[in-house]
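Have a look at the structure below, then the notes.
Every protein chain except one is present and positioned as in the full complex.
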Amino acid sequence: MEQSATYLGLIPLFPLLGAVVIGLLHVFTCNRYKLSEKFYGLLACVGPVLSFVLALKVLFALKALPPESRYLTHNAFTWFSVGDLHINMGFLADPLSCLMMLFVTLIGTLIHVYSIGYMGGDKNYGKFFAYMNLFLGSMLVLVLGDGPVVMFVGWEGVGLCSYLLIGYYSEDRENVLAGNKAFIVNRIGDLGFVLGLAFLFWAIGAQGFDYISLKANVHMLEPAIALTVCLLLFVGATGKSAQIPLYVWLPDAMAGPTPVSALIHAATMVTAGVYMVARFSFLYAHVELAGTIIAWVGILTALLAAIFGMFQDDIKKILAYSTVSQLGYMFAGVGVAAYSAGIFHVFTHAFFKALLFLGAGSVIYALHHEQNIWKMGGLKTKMPKTYITMVIGALALAGCPPFSGFFSKDEILYSALATGHYGIWLIGVFVAGMTAYYTFRMIFVVFHGEPRDHHAYEHAQESPAVMTVPLIILAIGAVFAGFLNFPGVLTISHWLEPSLTEHHHSSAFLQIIAILASIAAFAVGLKIAYGKFGHGAQEPEFKGFADFAYHKFYVDEFYNTVIVQPYKAIGTAIWKTIEPNVTDSPVKGAARLYMVVGAAFKVLQVGYVRVYAIYMVVGLSLMSLFLSQSLN
Amino acid sequence: MLVNLLFYGFAVLAVLGAAGLIFFRHPMNGAMSFVVTLVCLAGLYALLSAKLIFALQLIVYAGAIMSLIVFIIMFLNIQPEDLPREETKIPYILGGLVLVAPVGLLLGKIVKTMPNFSVDLVGNNFGGVKPVGLVLFQEWLVPFEIVSILLLVSLVGAVVLAGKRGTGK
Partner (left out) sequence: MIHNYLFLSVILFCLGIVGVISRRNVFTVFMSIELMLNAANLAFIAFSRVHESMDGHVLAMMVMAVAAAEAALALAVVILLHKHKGKLDTNVFSLLKG
């Protein structure tokens, strides 16, 4: 028996309304009378806070329900009805979406509060918060949608906000280009997504195109169609969640303000792909080949991104590649059908990655927008709160027990081992080691040793409370979130059971092997990093493989040469040759034709009335000719 | 017998007069041959027992209208150099004849379908002043009045038009 809950519709509505209000206020006052930043900041946080409160209400409401029917639905209105396709603007709150909603709104609120301080002094303050609220609203629509079409609405909405916020500092052409890149690469993924949805609808959509109906009808899918749908939907996920081959936009997206990187490109939007796979677990569980492909793409992405991350010198780029790498882990998790493990890693990753980004933002803010780690150093005495919280985040990311990252990453690796994907497990352990290495390389270079740029170092100071308090809260989350799914106790996995179709393995032996391997990888990575960077290192010269990795294997250049330039050449060719001749000349020719015909008829307009009388007589005689024929 | 002769005589003269109208260069010559046509037409009306119309044709058409036209022709003092140079008159007329021939043929065909009626002369009860007057002032009273208004309008119009000061040559 499903319960209806009209307040579900309010959860995405509050931030969206906030976006509209703030946007209108900004548009109408930014040129004449500037409203105070505090006002905008307060207004901006109202939406996320209200959504968080409602999310808690949903949590308690769901807890009160028995597990078999643990979901709430709400149909706001019928969006459109065409033939067999009936799409409602409906919302579904089940354990999975409740979990996603909770951390999205919580971290969203914290990042909004942080942005009040970080974006201080920016002249488009109101615009920023309007976009952020819009993003939060779209993300909530994505998570709460009761069917793939509503999810796609949110999917597109977050893509749009990503574009808007990456190109936020729009005076710089580079930033706008980065925003374009993000949107366009996303779009390529979206094509796959829409094709997947089309196939799905064509196959089993006639009885209803929402998750509940699809789950009930999924056994009617033929295996070939199911595999196609799974892979096409995953193409969409590679675009949105930055996997091979569509990950190239995420490092460039660091052109946006740091809170944007934290919220969108670490905690929430990029996890939409993982959420989508988990949501469709009823489909993916039937098609093991698709899962295997997803897992391998994920783990290879993790490997590739970790290699890149080891050599970057921009603090945000290190974290960006780290995000891509961790997303690879998540896909490896859902690929081996450990959906709850993947979602659990999403959950913990949101905390520690947002923490790391906000901490990086704090450092950047203190050093007046310096982002090159080789110009930092020795900041641990000047920015203690930032330092401690970032170390906590780094430990969580690197997988050090008992921090949260350890539990979630270990769960994924154990699942890989337990389902027999030994290759994935080995690469995963190796990448864990690399993760520890590059994370602590960053920490040691930025915070330890001697300052490398004394001028910047003199002016550095700890960030204001409005920025450090969210850091502390996130650090608490990064520490304790892991215990929500302690192996053996497994509360989150248990909570997510009604939403996901998965088998739980339990083999204590493999569990222990996985734990030991993870801890060993962490220790090795940390030791190597400490050895190289713990005592104040200088910027190295990269040669050979390191230089190749520093230039990200020249993948961007490769895409540019192989895809972008030919596309542009085709476009230019069409513009210069085909368009004037093929499309313009019929149009111009039609106009000229009329002119020619008109000029031909102009001959008849002689201006002599007598001639017009002759025309009349001509008509008359033709008519009488015809009539005399018919009078025969 | 005499009636037939008269009819053919009048008909041939009327056609000749019309031909002269359209062939002569000077409008005066054309007007004169037109008068011939009008008089012959009056004769034809008489042969059709239309006594009043015969008289009216001679009085109004040949007498008043044509005299007005001839007066204006003479008033304008047309010299041969004023007349338009119409070198291509004959070809145009022949071309016009060819063009108009279908119309004529159609009308001729329609006429042929009419049954035979005799047109012998009849007495005063048909076509005299009294019968025409009776019909005119009993059934056709309103059109009669309207035509008189029309004449008034044309009178006013002619006075206005002719009274305008023009720019001359």
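Each chain gets a letter, A and B, in the order it is written, and its residues are counted from 1.
Quick note on the criterion: contacts are C-beta pairs under 8 Å (C-beta built on N, C-alpha and C of every residue); 3 or more make two chains touch, one makes a residue touch a chain.
The shown structure was predicted, so the numbers you read here are calculated from the model rather than taken from an experiment.
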Report summary line: Contact set (omitted chain vs shown chains) is A, B
**Report entry** Among A:153, A:456 or A:614, the residue in touch with the chain that has been omitted
**Finding:** A:614
Report task. Spell out, residue by residue, where the missing chain touches chain A. Result -> 602, 605-610, 613-614, 617
Query raised in the report: What chain B residues would touch the chain not displayed?
Result: 7, 11, 14-15, 18-19, 21-22, 24-25, 27, 30-31, 34, 37-38, 41, 44-45, 48-50, 52-53, 56-57, 60-61, 64-65, 68-69, 72-73, 75-76, 78, 82-84, 86, 89, 92-93, 95-97, 99-101, 103-104, 107-108, 111-112, 114, 116-119, 126-127, 131-132, 134-136, 139-140, 143-144, 147, 150-151, 153-155, 157-158, 161-162, 164, 166-169
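The criterion applied here is as follows: only the chains that are shown with their structure count from here on.
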Query raised in the report: Roughly how many whole angstrom separate the Cα centroids of chain A and chain B?
Result: 96
Requested in this report: Sort out for me which residues of chain B touch chain A in the complex.
Outcome: 96, 99-103, 105-107, 109-110
**Report entry** Interface residues, chain A side, partner chain B - complex
**Finding:** 614, 617-618, 620-622, 624-625, 627-628, 631
